[in-house]
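The complex is shown incomplete by one protein chain, all other protein chains being positioned as in the whole.
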Amino acid sequence: MIKIPRDFLSYFNFLFLIFLMAPIVVVVLVAFTPEGWLQIPTTKFSLRWFREIPRHPEFIEAFKISLMVAITSSIIATTLGTFAAMALAQHRFPGRDALNSFLLSPLMVPTVVTGISLLYFLSMIGLASTVTAIILGHVIVTIPYVVRTVSASLVGFDQSLERAAMNLGANRVQTFLRIRLPLIAPGITAGGIFAFIMSLDELTVTLFVSGPKLATLPIRIYNHITYITDPLVAAVSTVIVAATFIGVLLLDRLVGLDKAMGA
Amino acid sequence: MAKLELDKVVKKFDGSLVVDQLSLTINDGEFVSLLGPSGCGKTTTLSMIAGFLQPDGGEIRIGGKNVTELPPYKRNTGMVFQNYALFPHMTVAQNVAFGLKMRKVSAADIAPRVKKALDLVKLPHTADRYPRQLSGGQQQRIAIARALVIEPEILLLDEPLSNLDAKLREEMRIELREIQRRVGITTVFVTHDQAEALAMSDRIAVMHRGIIVQEGPPVAIYDRPATEFVADFIGATNVIDGEFIGSHGGYGTLVVKNGLHIKGIVTLGSQFSGLGKALIRPEKIVVSTEARPSENSLPGRVEHCVFLGMLIHYVVSTEAGRLSVICQNSGGTFKTVGMDVVLSWENDSTLLIPAEAKQ
Partner (left out) sequence: MNTEKWPRAALLALPALFWLGIFFLVPLILILSLSFYGFSPMEGVQAGIKLDNYVKLFTDSYYIGIFVRTFRISIIVTILCLLLGYPEAYYLTRVQGRVKALVMMIVLSPLLISAVTRTFGWFILLGNNGVINNTIVKLGLSDTPVKLLYSETGIIIGLTHVLVPLMVLSIYASLQRRDPALVRAAETLGANPVRAFLEITLPLSLPGILAGSVLVFTMSMSAFVTPAVLGGSRVRVVAYLVYEEFLQSLNWPFGAALALVLVLLTTTIVLVYHRVIERGRWKEVFR
């Protein structure tokens, strides 16, 4: 049996969780309103605003771009990040700590700054306002998450397994493919999913490098809510929330959520 | 300093009994070990004495006062933990002073008492250091000083020596016991190490599956184990199965399967009959190349011979099964594998117990 203590802390926890969930719950509820304005439905629920989505090609177009960017950038970031994490897994070499800090530094630099510097650089070489620009930016922002997630899965890795394999006659490539890769595969997959979620959600850097014509889904929503606020955005957001939720469940299954978040 | 009484104490975890109707009295100033394998309930018992766990039944009294319902901070016990549990963010002096501070002793009184406690454990110069700057043995002594400075009624030791290396452990056994004698404090010592318990205790309570299977001074526990479990857990022992055919004057006789008779002491009264076991300690058996006058003797052949330095360990196959024998290395020649030998021992070295006393 699970024991739930009932005291001050449990009541606090209850209120705290309500605080955390409130904005998301509100968005999802508003998506089901039959009315034309932002109202939480109490008696009547309607799928009206979900049916409205296909009639807005700008959202569909934005979603396609987002998906394309997220797939490409998460594949690149996962590849680069995994190799980097494997390098970091070698115990000690000169500059290891510096390398680690540098790989994680995009998390430390404000995204606004990453955004403007990339915009400046890309406009110098004529790449600004392209899908390539968005992908470049997303890889920068998501590499740290991959490095952290894969590193976490490498921490528990027993090096004597590889030594045992080599002792039994496997060469380096065989050892990597047959021993290490299967063992850290969940970590890599989790890193990939993490990068994918973060890319789908990226707003700031994209805002700077995408230019006025290109828009990913978050940009489209952002622009939408700064001008008009109707339940359409709530419906679109609800679809994204559902997709994120599935991704998060997978992530939790694969490595455990607290580990993936760097706890 | 006080007498500690456990009266039919019961503890259950998730419905299963971990400590079952345990009663034990420890007299003022006595050093008693709770000895047993892991999971026998000894640590649970200690936790109940300290107050970390509430018993599901029974009573615990310290100095005649019922403390069963008291939280740990209202019982006057001092405890030394397995990993010492020194507060890493406090200096040695602050660690030792902690209990006094909690008891609202004035700052002026704290300093001399801390100094006295550090003198007791011979580490007066470490006062301003942090625990992590000390060696394992030093941390151990500070933990003892911290537990004793509050002048507790009972000292609780939870496997305090298990994290030390072998040599230091033997030194600390002697030192810990000496400190305990000097302070004269009632002490409960929890351990799974039989050598430690034998070396240090006034009395040992051997625990198994939540109950005390035997309780007594170390010599009695070793020489007169009440059950096969005790004999096996404390030191090694040879067990020979047979049928009990009668007793006379405190001695009984067991018939082993091929008609061989083994005589030995009967401790559990002489009423039992049927299947029984003879327990013989390996070091009580003498190996010789030819028969010598003795109360019990058995021919056999050396199967293994292991040289242990100070001792030599033989495994000899006999009609009664394979027996272990341990001899002093007193020079001279060793028996070699395959050699025919005669094993002999005295009746007083043999203990007969009923077979069902498996506990």
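So that you can tell them apart, the chains are marked A and B in the order they are listed, and the count of residues begins at 1 in each.
FYI, a residue touches a chain if its C-beta (ideal position, glycine included) is under 8 Å from a C-beta of that chain, and two chains touch if they have at least 3 such contacts.
Note that the structure is predicted; figures quoted are calculated from it, not measured.
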Selected residue (touches chain absent from view) among A:Ile65, A:Ala234 or A:Leu254: A:Ala234
Sole residue of A:Leu80, A:Val131, A:Met166 or A:Leu183 that reaches the chain not shown, by the stated touch rule: A:Leu80
Chain not shown, touching residues in subunit A: 2, 4-5, 9-10, 12-13, 16-17, 19-27, 30, 38, 40, 79-81, 83-84, 86-94, 96, 99, 102-103, 105-106, 108-114, 116-121, 124, 136-137, 139-140, 143, 147, 197, 200-201, 203-204, 207-208, 218, 221-222, 225-226, 229, 233-234, 237, 240-241, 244, 247-248, 252, 257-258, 261-263
Missing-chain contacts mapped onto subunit B: 50-52, 71-73, 75, 77-79, 81-83, 85-89, 98-99, 102-103, 130, 132-133, 146-147, 150, 156
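By our rule, only the chains that are shown with their structure count from here on.
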CA centroid of subunit A to CA centroid of subunit B, Å: 57
